[in-house]
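For this view, one protein chain was removed and the others were kept in their places.
And then subunit A:
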Amino acid sequence: MDIRWNILIIIMGSALVTLIPRVLPLVVLSRFQLPNGLIRWLQHIPVAVMAALIAQELFIANGNFAFKQLEWLAALPTFAVAIFTRSLLGTVIVGLVSMMLLRWLF
């Protein structure tokens, strides 16, 4: 096993700081009856997070606002397939193929 000490420390440290935010809210909040306002707020988190992650992929390059043309061109058929087929696998395949074609063309 060729694992260097400094890499091992990086892996252990980053795993720990990632584990805590993953586990803590779930373990703590699932033990209480949450107020309706908080539940209503939490219901919007999935859409909000997914939209934010997509925006980051399509609009942000190196931490700054950028209109990423290739990503946008690939996103259009990807959105279309998602809307019309509602198939996650189909969406990913069309996304991958679109990007492959675009990279090959430009």
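Heads up, the rule we're going with is that a contact is a pair of C-beta atoms (placed from the backbone, for glycine too) under 8 Å apart; a residue touches a chain by one contact, two chains touch by 3 or more; residues count from 1.
As a working rule, contacts and distances are computed from a predicted model.
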item	value
Missing subunit (named according to UniProt) among the choices "Branched-chain amino acid permease", "NADH-quinone oxidoreductase subunit M", "Na(+)/H(+) antiporter subunit F" or "Nickel import system ATP-binding protein NikD"	"Branched-chain amino acid permease"
Absent-chain interface as seen on subunit A, which is shown	1-4, 6-15, 17-19, 21-31, 34, 36-37, 39-60, 63-65, 71, 74-75, 78-79, 82-83, 86-89, 91-103
